[in-house]
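A single protein chain has been omitted from the complex, and every remaining protein chain is retained in its original position.
Should a chain be cited, it is by its letter among A and B, assigned in written order, with residues numbered from 1 in that chain.
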Amino acid sequence: MRYTTFLIRRFLQVIPVLFGLSVLIFVLARVVPGNPARMALGPRASDEAVAQLEAEMRLDEPIWYQYLAYLEGITRGELGHSITTGRDVAADIVIFFPATLELVILAMLIALVLGIPLGIISALNKDKWEDNLSRGIAFIGVSMPVFWAAILLQLFFAFNLGLFPSTGRYGDIEYTRITGMLLLDSILTLNVDAFRNVLWHLWLPAFSLSLAPLADITRMTRSSFIEEYNKEYVDGLRSHSIPEKLLVSKYVFKRSSTSTLTIAGLDFGFLIGGAFLVEIVFSYPGMARYGVNAILNNDINAVVGVTLFIGLVYLLANFFVDVMYGYLDPRVRKQGDAQ
Amino acid sequence: MTKETIIDVSDLSVHFSSYEGRHRVLNGVDLTIGDGETVALVGETGCGKSVTAKTIMGTLRRPPAEVVEGTVSFRGQNLLDDPSLHTEIQSNHMSMIFQDPMSHLSPVFTIGEMMTDVLHYHREEGLSWRRLLTGAFRRKKPVNNEAYREQCIEMLERLQIPDPAGVMNRYPDELSGGMRQRVLIAMALLNEPDFLVADEPTTALDVTVQEQILELLESRIVEEDLSMLYITHNLGVARKLADRIYVMYAGTIVETGETQEVFDDPLHPYSRGLIESIPKLTGFGSSGIPGGIPDYTQPPRGCRFYPRCPAYIEGTCDSEPPRGFEVDGREVHCYLYDDEPDLETAIEIAEDEVDYLDYGATQGDTSFATGSEESS
Partner (left out) sequence: MTEGTVEEVDPIESDGRFDRFLEDARRLLYRFRQNPMSIIGLGIIIFFILMAIFAPWIAPYPGDAGYKTTDTHFDQRFEAPSLDHPMGTDQAGRDLLSRVIFGSRLSLQLGLFVLVVAMGIGIPVGLVAGYYGGKIGTVLMRTADVFLSVPALVLALAVIVALEPGLRNAMIAISIVWWPWYARLVYGEVLSVKEETYVQAARGIGSGTRRILFREIFPNILSPITVKFSLDMGYAILVGAGLGFLGLGAQPPAPEWGTMTAQGRDYLPRRWWLTTFPGLAIFLIVLGFNFLGDGLRDMFDVEVD
């Protein structure tokens, strides 16, 4: 079972990075000017409360001891109190993260569903007008500031044409919360109205968020497709009379999709970052907006929690990409073996 | 030639365009292959052997390549004018094997997957997207898939591959070079071709494995009654396999004849140089041809070989393209034989005029003509 060993090995590689990340964020949280306990509790907290937290954070102990205490807290899922919401940061993440995840996944789907065909069409019509058009779109996509694209779309489609709502996540609807991802929840509860309403709210944010990854994916698919298409094995299989359509849709596609996958993994990080901007523009109640508020209010616990959590999600996303990679290319699995 | 002609290449000229300009690669190539005949095409790296093969197979990329003149016909049917006919004939009657089996197999599919695809699809001319999609998403594989599999395993067995069923589930890089080449040959034979092009199929292999592959190939050829065009720069292999031989230089055929005759008494200065440059067991007396293949954007006027030729005739070779002259049933493209002498006279002329040892010394260059491996 080589694939399983590959998976386990790859998963174990996540751990040291995660550990490093916790150190990095701990350092960032501790270099904040002023008393960390006071910062964590906010200006209105009583002196006793501050003193108590100081003891909890072991501020009088050596720094490595403080780190261990902090690490222990994380492993128990304790991320501290948020001064902006007054709730536990972990609880806040549970509330806000599904919204962001939903937005990011939809944006990624849009990028993949449009980007891959555009890239392939581009590659198959290299240097013809189809190619120039899709390359042009790609250039525009990567060059647009996300927030500007979001504002333009909002101006035109929401304010001018009134086709989509300009802000928010859902309108006046009834829904049952299960996962917090409303599209999923409405499917689970067979609530068609809620599904349509949520999707209607999601289109503009998701589309503006998807522009840059869409461009990236188009470009990468195009270039890897062209590269694969010129490989000798394609000539070889063609000489064995495999029809062009099968060559393209099966042989070339599978190989080139590994590059597309890699870039999609990188873009996942971009999507999370971009969500910070898009959620602001559309007043979308997700984790990014929560994070920005936390930063503006110097809500250290919330910032640390959000950053750590996003790091974890991003690492898992890239792990998932590697899993797919290993599935698509048998040689990758073996490299895992050799190490 | 009493045999029926299967492949007839006539006056074929192919040019390539690149930003450096126009490469006049093939320059009036004539080549015929009879039914059941094995013909070798020999020449040094970069002389246009592979381009000839690809043109016959119809896998030449056009552009950048362009057929400026000439015809290729299969049993009298002209192929170059009608791409769809070419594809059809190719898929039903021709196959090709390559120098580097690794790069000619997709690394991310199993041998079985590729082989069954070849069997499954090689007769599907107008495969529609719809059929492809429904095929890809259908859970149950078509019933005859098992039959295809059996057929593939049988073919692998015929090429003496141990554990053929196991090999079907492996990826190309899990096999040795020799095994890969066998798989490639098996794949090429799946469509039961009449004509096989072998483009240096043993060059990338170990010497011991080369021998095995050649023998296998020979036995397949005999058993399935195939015609073959064998491309190589290895004269030993050509001598072993071929009934007739074509010597190619810089996109032109310089000499052709029965293999044994050409080897015994090469007439064209280039063939002589090529054959003399095989290292002899005594260690002495071998020589090379000074210089290299010309720049195809500005090939020499007249005979393309004259700048390297020890016997070149000023005023003739550098201005007039040589025609074929017949010497004892052989065709030689060289003005040394423009009065078409009998064989003995011709051999005398060759021995008098063509002396690479002297010529090489005056040129101060000892580079050998049979250089490195073919790359394209």
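We take it that a contact is a pair of C-beta atoms (placed from the backbone, for glycine too) under 8 Å apart; a residue touches a chain by one contact, two chains touch by 3 or more.
Owing to the predicted nature of the structure, the values given are computational and were not obtained by experimental measurement.
If you put the hidden chain back, the residue from A:Gly73, A:Gly180 or A:Gly269 that touches it is A:Gly269.
The chain that is not drawn here is touched, among residues A:Leu24, A:Ala51, A:Leu109 or A:Leu188, by A:Leu24.
When you scan A:Ala90, A:Ile137 or A:Ile310 for touch with the missing chain, the hit is A:Ile310. From the options B:Phe16, B:Tyr246 or B:Phe325, the residue with contact to the chain not on display is B:Phe16.
The set of chain A residues touching the chain not shown comprises 16-18, 20-21, 23-25, 28-29, 31-33, 139-140, 142-148, 151-152, 154-155, 159-160, 223, 266, 269-270, 272-274, 276-277, 280-281, 291-292, 295-296, 298, 300, 303-304, 306-307, 310-311, 314-315.
Everything below uses one rule, namely that only the chains that are shown with their structure count from here on.
Here the spacing of chain A and chain B, counted between their Cα centres, is 53 Å.
Of all residues in chain A, those touching chain B in their complex are 231-233, 235-243, 245-246, 249-251, 254-255, 328-331.
Listed in rising order, the residues of chain B touching chain A in the complex are 57, 59, 87, 90-91, 95-96, 98, 100, 103-109, 114, 117-118, 121-125, 127-129, 132, 136, 171, 173, 184, 187-188, 190-191.
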